[in-house]
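Reading through the structure tokens given below for one structure.
Chains shown are a subset, placed as in the full complex.
Per-chain residue numbering starts at 1, and chain names A and B are given in the order in which the chains are listed.
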Amino acid sequence: MPDAIKRELTFAQAVREALAEEMRRDTRVCILGEDVAEAGTPFKVLSGLVEEFGTERVLDTPISEAGFTGLAVGAAMTGLRPVVDIMFGDFLTLTMDQMVNQAAKIHYMSGGKWKVPMVLRTTLGATRRSAAQHSQSLHAWLCHVPGLKVVIPSTPYDAKGLLKTAIRDENPVIFFEDKMMHHKLKGPVPAEEYTIPLGVADIKRVGTDITLVGTSSMVQVALGAADLLAEIGISAEVVDPRTLWPLDEKTLIESAKKTSRAIVIDEGYHRYGVTAELASVIAEGAFYSLDGPVLRMGAMHIPIPFSPPLEDLTVATPRTVFEAARKLCGKR
Amino acid sequence: MSTASDRSDVGAGPGSDFWVNAYRQMLRIRLFEEQVNELYTRALMPGLAHLYSGEEAIAVGICEALTNEDYITSTHRGHGHCLAKGASPDKMFAELLGKEAGYCRGKGGSMHIADFDTGNLGANAIVGGSIGIATGAAFSAKHLKNGRVAVCFFGEGALGQGLLYEELNIAQLWKLPVIYVCENNCYNEYTHYSETTAGDICARAAAFGVLTEMVDGQDVRAVNAAANKLVERARAGAGPAFLLCNTYRYTGHHVGDINREYYRSKAEEQTWKTTRDPIQMHGAWMIEAGIADAAAIEAIEAEVRAEMKTAVDFAVAAPYPGPEEVEMHVYA
């Protein structure tokens, strides 16, 4: 990101601006989802778009996640570039057949003839007191499916640049937004047009003693932990893969080789999730440079509880990451 | 739900105690929701809640046709169903506040209250998510020949979910004792149902051969009469039914959905509240029918207010679950 950008946007504003710009640029781009038009979604991320682009391009759908996702697959094959809005990432369950058995495979199954240039935007993240069916971070499932791309931005700047690229991509792309960042996280976003390529990690903070790989919401957590670690003389490097597929393995591995220690932090369930893949990549790629095992910090492997004091235990915090990192670095 | 004594006079139509009780039950729901809104406004409740105010005649009219052993499944807007089936408000409020004394030890919250003892299989935060569960409970009842019936409550938004049609088909094929109760309160979140619902709602169920009826959802006696008929028919082995109840949601989609004028007018709300209120209408009828006088009605209100106040105080004072709870109950 260029230095000294003056303009600050929230995460939600950055997403909205990316959509608006792409919709102006390309009339084939349209938005489909529940309450996306006048209401601008319950998260108010899309407010204003229907006013500019009309109800022909910003369409309120029935509560039919499979239905309008499937429709988007067909629309993408036949000349449009739909952006589907799945309100909560938990509802991905209902779209899996259309995304996995259809969208992901059509290009391959047709021997390269048909393409499915669509984006599915959805949310992840807990601590919103929304309980077990509205707090999941299910991005690992989509990463597991060849044919899909998975984008998981952590800042307004990245969100805008990556979403624009995703919309221009010729493949189905899933775009995950942490719902707690929408209005709470602000950051610099230049007014000038830019895009960010998929598959390029970003080093959010340079360090020498330990690598903290964070995704989405967990990037801020890692940065918080890095601050705490700095206080005790440990220099942490924070690496944000930004896209989980394609995955910039090289940057992850190089960082771990340099620091010799790594912790991977993600908000998905702890087991069989994103942390396992990233940790495996690092453990294999940096094997001969590591001074300790690659540690993983996912969300606790339990359904997310409603009760606030319990829910707050389920996700990594700067403090818990700090503790783990300190131990891994052999400090008390 | 009804007690043995209430039902003794079913042969000749419900007696006056029955209707007074129905009034009380509706009022309990109304005043429960008042307290929920209050808790939200006072920032004592974590997260959101979806109030049932205005729709009370449906939950009460239906549940008074059920026994304690019968099953219900409910929705994100589930407080009314839960109370009507016999739950006590103190444990409900405790659940809403995430306290250990809650029905789900605070782990479920507003959208997941379940009550084993009254056959409440649970509220559900997935629109349409409980339709399979209710159908399965009816399957058990038929298989185990225990004479139970299952009622599946859902909003008209769930008409957009394909699962409903899969279950209607199976229930009719296998003649399962399940009643699908569609609460059409005119809105899916912030969108009028006419924008999301093509054709004719009753015809959708009837097409599967399922016995289908429509009833004024503001008229507790009409709802109860329909429910009695359909429940007895299901109990007798004649199969499922679909009951469309037309109603109205008095407040926002959720607490905090205050500025609603972009999707519905204040006048519309006023009309429903002043001319179609289920509690007022039933109260007026009781007076007219000589079942209760104004004083008796006032006395009920005082009692219920006191009950709710006590229940809220209990919940506010109750402790949160301890951290050791967080990993309990993942597996049975």
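Methods note: a contact is a pair of C-beta atoms (placed from the backbone, for glycine too) under 8 Å apart; a residue touches a chain by one contact, two chains touch by 3 or more.
Because the structure is predicted, anything quoted here is derived from the model rather than measured.
Peer 1: Written as a formula, what is the chain make-up of the whole complex?
Peer 2: Composition of the full complex, by label: A x2, B x2.
Everything that follows uses one rule, which is that only the chains that are shown with their structure count from here on.
Peer 1: What whole-Å value do you get for the distance between chain A and chain B if each is reduced to the mean of its CA atoms?
Peer 2: Roughly 37 Å separates the two chain centres.
Peer 1: Where on chain A does chain B make contact in their complex?
Peer 2: 34-35, 38-39, 42, 60-64, 66-67, 90-91, 94, 128-134, 300-303, 305-310, 313-314
Peer 1: Across the complex, what residues on chain B touch chain A?
Peer 2: Touch residues, chain B against chain A: 46-48, 98-100, 104-112, 124-129, 157-162, 188-191, 195-197, 262-263, 320-321, 323, 325-327, 330.
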